[in-house]
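Note that one protein chain is taken out, while the other chains of the complex remain in position.
As written, the chain order gives the labels A and B, with residue 1 at the start of each chain.
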Amino acid sequence: MKRELLKFAAFTLLILLLPLLFNGGYLMNVLVFVGINTMLAIALNLLLGYAGQISLGHAGFFGLGAYLSGVLTATYDWNPWQAMPVAAIVVGCMAFLIGFPILKLKGHYLAMATLGLGIIIYIVFNETIDLTGGPSGLSGIPSLEAGGIVFDSDVKNYYLIWGVTLAVVLFSINLANSRVGRALRAVHDSEVAAQVVGVNARLLKVQVFALSAVISSLAGSLYAHTMTFISPASFGFNFSVELLTMVVIGGLGSVYGSFLGAALLTLLPEFLRAAQDYDIIIYGGLLVVMVMFMPGGLVRGIPELFRKVFKSRGGADHA
Amino acid sequence: MKFRLLSFLFAAVTMLLSTNAFAAAPIKIGALFAVTGPAAFLGEPERNTAKMIVDEINKAGGVKGRKLELVSYDTAGDATKAVQLATKLIKDDKVVAIIGPSTTGETMAVIPVVEKEQVPLISCSAGSKITDPVKKWVFKTAQNDALAVGRIFEYLQKHKQTNVAILTVSDGFGASGREQLKSQASKFGIKIVSDDTYGPKDTDMTAQLTKIRGSNAQAIICWGTNPGPAVVAKNARQLGIKTPLFMSHGVSSKKFIDLAGDAAEGVKLPSGKVLVCDLLPKTDSQKKSLVSFVKDYQNHYKAEGDHFGGHAWDAVMLLKNAIERGADTPSSIRDQLEKTKNFCGIGGTFTYSAQDHAGLGKDAFVLVEIKNRDWVIVK
Partner (left out) sequence: MFFIPTQTPTLTLMVREFLFQKRDKMLFDQILQYTLSGLSTGAIYALIGIGFSIIYNATGIINFAQGEFVMLGGLLTLTCLDLLKLPIWAAIPCAVAVSTLAGLLFERLAIRPLRQPTPINLVIITIGGSILIRGLAMLIWGKDTHAIPSFSGDEPIAIGGATILPQHLWILAITVVIIAINKFYFYHTISGKAMRACAYNRRAAGLVGIDVRRMVLFSFMISSAMGAVAGIIVAPLTMIAYDVGVMLGLKGFCAAIIGGMSSGIATVVGGLLLGVLESLGAGLISSGYKDAIAFIILLLILFIRPQGLFGKADSERV
């Protein structure tokens, strides 16, 4: 556990120092999104990497958090600091209730069910025009304020978002190394065996599902208050696939893997801007290649690559 | 290719000859267009047109001796990307003005950014609420969908076809149109008897049309962009619906006729004048710019210069005129834009003021009808 805390401290230091490198340019804006995506990827990773349950609908919870907080603050003049937890609780309860029937399913069926759920949520955002503004989006969402500081610039948002994200990272690390974490991994390996040793697999899966939804909702609310404008297009099936990609590319079951995956997928479009029309091919190709050659994700694949390179060097010496 | 090389050489020679050009830094104009993604039919011609006209201006010596530099990014129709890229244009590229975005949703997202950073925005999208209420730094060149709706309603009122069924697409364009259709109906004595929607990717609208067929609608207004309306036209024909069918300016391109085929016969829609520029009387003040735009675009890109590319043409030219009147900083450009009077553009004749940042009047649209696979102006 000590090693984990050391890794976390190093990571925190990195995050704190990054803005000094970039000094408030456009890249700060991108890094804010990396923070939000990291939170989302970790949330999905809890469900997918630790508990082994596929979800293709997580953009839905993200969107629910964004719209609930957005509508409450923009239309009903709630205080954002009240709206965000309320949104999280509502989403958590929803996920808890729907988790029971949905998590009876396994593998592909679960994937399709969560996919369907995500799409239904997206359609609701689009159609309830009076409430959400529909396809034209919801604008005028207030920024967050705390202790006299208004969070309306990239640098300020960076520290706010990453503050929360680091808290989520710490929480996940704790969870992974606790009894609950071990129980989750047991369920992942073999649900039956886990039940035999006394783990209430069904309840645990639903609880993780709800937790994952709550974190996603929180990310959504923060997203709404940083962007001050949201539209359904950001919360559709495509984004759910993107999230899944982040988690898989980064490495299932690894918190830092989620960060790597989120960072890579958020920064990649910036570098691919030159190859504008080809980026969709590169994206799909990346998915296929990663799954084929580095199924453990970057966080395991890169060290292994290094090891192979050094090992072959050693081998060459012998020859 | 040859044309490009020639223009490059010409530009190089011009530069060498005019000593001023060495000293003066280029004026950077930012552009956000949805070149890929669902709004590509808007963004691609807009970007092409913007590039073409900026090249032409530079070829002719630039504006007040300075070249224009167009920094253009692809938003893929995504409002979030549009906001990010707007920030990038302002902070990194340090542009003095931004042209675009292509869709109303993206524009609404970008408005808070430009208002905060105080950089003028000339949007190429149609939503009336972009400039209503007026925002200090936001202008638009595309005709308001309010004007398009007014055109159709005016015609319907005149022909006593006041029971109307509306069928709109569930995206930003359709939602904005629907808002306008509903809010202006009573002004023209129109009653909306049926209000249906369809998804942007839907391939069969017979259900909605069957419902409309069973209502007492005297006219059907379909508000969307290709391919949806083409499917609607075909479905209507299949169902034997004889009720007059009206479309929005979203399909004012030959593509709609290609897709709908025979089903497009008799369909009426409001269109920018560029579509029928050949048919306009010589006295029309816009005819000259329209014809030359269409010809230029054809030469450059081997495709038809259309209604959407025109929005970008107008935006660049408006900026050029503002700069020519002595503006070169964001705030001075904004002030000069507001002083624009009677500029004969592609979308119409523009006159901005402190209360009106949309600049167009009723003459921006003509009602056209599709006859024999081609356009005819409806009197």
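Quick notes
By our rule, a contact is a pair of C-beta atoms (placed from the backbone, for glycine too) under 8 Å apart; a residue touches a chain by one contact, two chains touch by 3 or more.
Predicted, not measured: the structure shown is a model, and the values here were computed from it.
Across B:K91, B:K255 or B:R325, the residue that sits in touch with the chain not pictured is B:K255. Note on the undisplayed chain: of the listed residues B:A24, B:L239 or B:V376, the one touching it is B:L239.
Of the listed positions A:L18, A:V241 or A:L272, the one in contact with the omitted chain in the full complex is A:V241. Interface note: of A:L18, A:V90, A:M112 or A:I302, the residue touching the hidden chain in the full complex is A:M112.
Residues of chain A in touch with the missing chain: 48, 54, 56, 101-102, 104-105, 107-109, 111-113, 115-117, 119-120, 123-124, 126-127, 237, 241, 244-245, 248, 252, 277-278, 280-281, 283-288, 291-292, 295. Although one chain is not drawn, its touching partners on chain B can still be listed: residues 36, 40-41, 170, 196-199, 201-204, 206-208, 210-211, 213-214, 226-227, 230-231, 234, 237-240, 255, 258-259, 261-263.
As a working rule, only the chains that are shown with their structure count from here on.
Averaged C-alpha coordinates put the centre of chain A at 37 Å from the centre of chain B.
The residues of chain A lying in touch with chain B in their complex are 24-26, 29-30, 33, 126-127, 129, 134-137, 139, 152, 154, 227-229, 231, 233-234, 273, 276-277.
Chain B makes touch with chain A in their complex at residues 35-36, 73-74, 77-80, 83-84, 87-88, 91-92, 104-105, 108-109, 111-112, 116, 127, 170-172, 174-176, 197.
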